[in-house]
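A single protein chain has been omitted from the complex, and every remaining protein chain is retained in its original position.
When the chains are written out, they are named A, B and C in that same order, and each has its own residue count from 1.
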Amino acid sequence: MVNAGIVGASGYTGLELMRILSGHPGVALRCVASRSEQGRPVAAVFPSLRCRISLEFIAPDTAALAGCDVVFFATPHGTAMQAAPPLLEAGVKVIDLSADFRLQDAQLWSTWYGLEHTSPGLLNQAVYGLTEIHRELIKQADLVANPGCYPTAVLLGFIPLLEQGLVDVTGLVADAKSGISGAGRQVQLNTQFCESADTFSAYAADGHRHLPEMREGLQQLTGEDVGLVFVPHLLPINRGIEATLYAPLLNRQVDLHAIYAERYQDEAFIDVMPPGSCPDTASVRGSNMCRIACFVPEAGEMAVISVVEDNLVKGAAGQAVQNMNVMFGLDETAGLLHLPVLP
Amino acid sequence: MVNAGIVGASGYTGLELMRILSGHPGVALRCVASRSEQGRPVAAVFPSLRCRISLEFIAPDTAALAGCDVVFFATPHGTAMQAAPPLLEAGVKVIDLSADFRLQDAQLWSTWYGLEHTSPGLLNQAVYGLTEIHRELIKQADLVANPGCYPTAVLLGFIPLLEQGLVDVTGLVADAKSGISGAGRQVQLNTQFCESADTFSAYAADGHRHLPEMREGLQQLTGEDVGLVFVPHLLPINRGIEATLYAPLLNRQVDLHAIYAERYQDEAFIDVMPPGSCPDTASVRGSNMCRIACFVPEAGEMAVISVVEDNLVKGAAGQAVQNMNVMFGLDETAGLLHLPVLP
Amino acid sequence: MVNAGIVGASGYTGLELMRILSGHPGVALRCVASRSEQGRPVAAVFPSLRCRISLEFIAPDTAALAGCDVVFFATPHGTAMQAAPPLLEAGVKVIDLSADFRLQDAQLWSTWYGLEHTSPGLLNQAVYGLTEIHRELIKQADLVANPGCYPTAVLLGFIPLLEQGLVDVTGLVADAKSGISGAGRQVQLNTQFCESADTFSAYAADGHRHLPEMREGLQQLTGEDVGLVFVPHLLPINRGIEATLYAPLLNRQVDLHAIYAERYQDEAFIDVMPPGSCPDTASVRGSNMCRIACFVPEAGEMAVISVVEDNLVKGAAGQAVQNMNVMFGLDETAGLLHLPVLP
Partner (left out) sequence: MVNAGIVGASGYTGLELMRILSGHPGVALRCVASRSEQGRPVAAVFPSLRCRISLEFIAPDTAALAGCDVVFFATPHGTAMQAAPPLLEAGVKVIDLSADFRLQDAQLWSTWYGLEHTSPGLLNQAVYGLTEIHRELIKQADLVANPGCYPTAVLLGFIPLLEQGLVDVTGLVADAKSGISGAGRQVQLNTQFCESADTFSAYAADGHRHLPEMREGLQQLTGEDVGLVFVPHLLPINRGIEATLYAPLLNRQVDLHAIYAERYQDEAFIDVMPPGSCPDTASVRGSNMCRIACFVPEAGEMAVISVVEDNLVKGAAGQAVQNMNVMFGLDETAGLLHLPVLP
């Protein structure tokens, strides 16, 4: 049994980690920490967990967490970079679902996140946890930087095109739409029901923190500078990301579907849709599946890729558990075979 | 392994049975039948099941179904009463999720459902599958009439009051609200998104088919005529029923919470909420749990009970599998421990 | 032209007052006050008003407001009872959409609202602004206490039954459901999208502040003590209240539909639905209409009334403007003939 702990467990990502880990056959959930809810029973904060999880939230305390084999950080950025080092020294593996270890460049990180990075030395040690791409490195990792929700969808969608050198990488566009849980559980005006239901808009069109993460991920593949425009939108649903990707083809004579199908044929959590069909976010709701469709409209010069995932599962907690499975030598799908809840 | 079949598998209840049974450790899903979708792969109709269920829909054919140990009917009313008898004769256990075997009185059934009953002789043999109440009979049953979604919530809510003789049974009110999946997957105007989203109304205020079922269930308990007014409402959510029940107390000096907590203390799927809190439908979304809260406003003369369930799980497919577990001597919770998906 | 001002204009009720008054042919909107937004252009806070309202929010200042003919208070409780007296003395008419002047009994008010009432002497002078019932008094009033959203629906629904002495007033039940805008625009966890979308629950089942207001309204009609149980529920829609009312009939031989149709035949904003149909909240969305249907299920002993209104219009800003029209001798429907926006 892998003994697991969660820091920041009172947010939506933490809640999703509790849902997944409490049903994982190879994991014992030992402790869940939350600064704001410490001392309260988990089931008092989340009635959906009544009768099933009897833990209380504890303070995020190194001593308690050091007894775990793995600790997940589901905290806002700035926490894990301070709390991870002593745990790593104590031999605990760390999976950070925040942004703290996702970029290789501490300076770039500071620019986008507005803080000095306190553990720049760990950036090279951290493995970027896009499981399908970095599986071999993850097996050896002690510290995994779990990808952001948008980057997971956008990278999985673009990668086959870039690996094969099929597109002009200076003109990439990612038009992405996220359910509101992506904004987290903190209270704010624009995510109040009356401000966000029955409406839709773009946001952060002049720059979103996930952009440098995507760019870095793409540049690692190509070794070239990548020109990527990323526009996120807020979608009035609880869960789900859809990203429609546009990439100018260098050559019209390609069978995109065949390329995607072959690239992902051995992946349990990536489903390439049949030609002509578009996936919808509900088809992955509550599951760790990512579904991808590809098109070349009017047999023209633009590749169009539509990717869906559940932002809280494949885009956060599910991929984190997938990485844990890889790190501990468990079956990669263990605890992750929930079927989507539909309708 | 229990070999299971489903008839009417292309509706929402059928889809939910497939979701639950495909993850049940003691069940092999052998065949799924649908008159309208026969010949198509299940995964072509329901993309959420891609990569996980490889069956094709077959025609609802006795020969094929007779190889199963148990067959679930998730059909409109009028089908199971014709198709169940040959299966029962062939030794197959039948769990009918439609209304065909829920009433004891064939004449009353015809009045509400507008058809002659073709198997009136089976009505007495059928066990009403409200598991928490009729568990001992269900153990012996070959034919279980799975309760309607509204009756499950209303009966579980009223039963402790009526068993203890605490209320005037001539003045019961059930104000119930259901998510739209309760109307099924057939196409109709009033369940189109634009007709049912962002709105709310009562319906069938002068008589709903679940009323005689509830009344029969309550009268069996009390042996008296029961005066029950039931008003259903359509709620703009996919899943979930909330029923607020009102019952005039005969005696103000009762501790309702203690009565409910004791009545249901051994039930895995009934959760009596702490005093002062109201359950919400999301807290049971996708799970087989039913949550109940009880109040006596202003310490007055009216008991108020709020009950929530997922209409497709505890109100349909989940309770059907719970009954199957009881019928086959499996752990009653097997395959049913999904945690609610939140948010 | 009636010169109008609004205090508390940055909430949803204030926004709705601005929407209605800016299109009212007999009103000039002179000033809008908001403590939190003072100094900001209205259109910066509410982009929907861009190009149409060029005012800035001012501080809620008596001198500025005293130049108006009428001032609307769309403030939390506790504000109008302090700010109204100097305006009244200056000859300004006041329409208070908060709870400050709704109850006749200052002691009862303090019990429910947790504050000492600072203007108890005004309580008798204030006219309760349920227009259809108190129209003659409103004509003369300087201070109108605009009814709460729930009381408007519940009183309009019960009144014909009580006026005619048709029901046992000791056993009334009001099961009401409100869209989330009823909770106002302040930021809080339970009205975040992810906490309130795709779910439903009762709340305040042991006592809601609108209960004494309803009870007082009903007792004025009957002269007797009224036994009323009121259970509100939170509905995942922006706007709209549906209240289903239950009242034990003293006599089965009544034609409820005829009684309601006659009672409200001259009312422009009350629509009694044809027998057998239930109104839905979308049919009044954005309009000042209240629709009512009545039933006697199974020709039994219980009257069932379903009432819908838009909580922000007939339940707040619309009724306030209707009262203003009456107070100033304008056509009662002036500025209020918006058709519902559907779908």
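Rule of thumb we're sticking to: a contact is a pair of C-beta atoms (placed from the backbone, for glycine too) under 8 Å apart; a residue touches a chain by one contact, two chains touch by 3 or more.
Here the structure is a predicted model, which is why all the values come from computation and not from measurement.
One of A:G240, A:G315 or A:G335 touches the chain omitted from the figure, and that residue is A:G240. Take chain A: the residues that touch the chain left off the picture are 171, 173, 175, 177, 194-195, 197-203, 205-207, 227, 229-231, 233, 235-238, 240, 242, 244, 246, 248, 276, 278-283, 285, 293, 295, 297-298, 300-302, 304, 306, 308, 343. Along chain C, the points of touch with the absent chain fall at residues 12, 15, 19, 22-23, 46-52, 181, 198, 238-239, 268, 271, 273, 277, 279-280, 282-287, 289, 291, 337-343.
Residues 12, 180-181, 185, 187-189, 191-194, 196-198, 236-238 of chain B touch the missing chain (whole complex, contact as defined above).
What we mean here is this: only the chains that are shown with their structure count from here on.
Of all residue numbers that take part in the contact between chain B and chain C, over half occur on both sides, making this a same-residue interface.
Of all chains present, the one whose mean CA position sits nearest the global mean of protein CA atoms is B.
Separating the CA-averaged centres of chain A and chain B is a span of 37 Å. With centres defined as mean CA coordinates, chain C is found 39 Å away from chain B. In chain B, the residues that touch at least two other chains are 198, 238, 279-280, 282-283, 285, 343.
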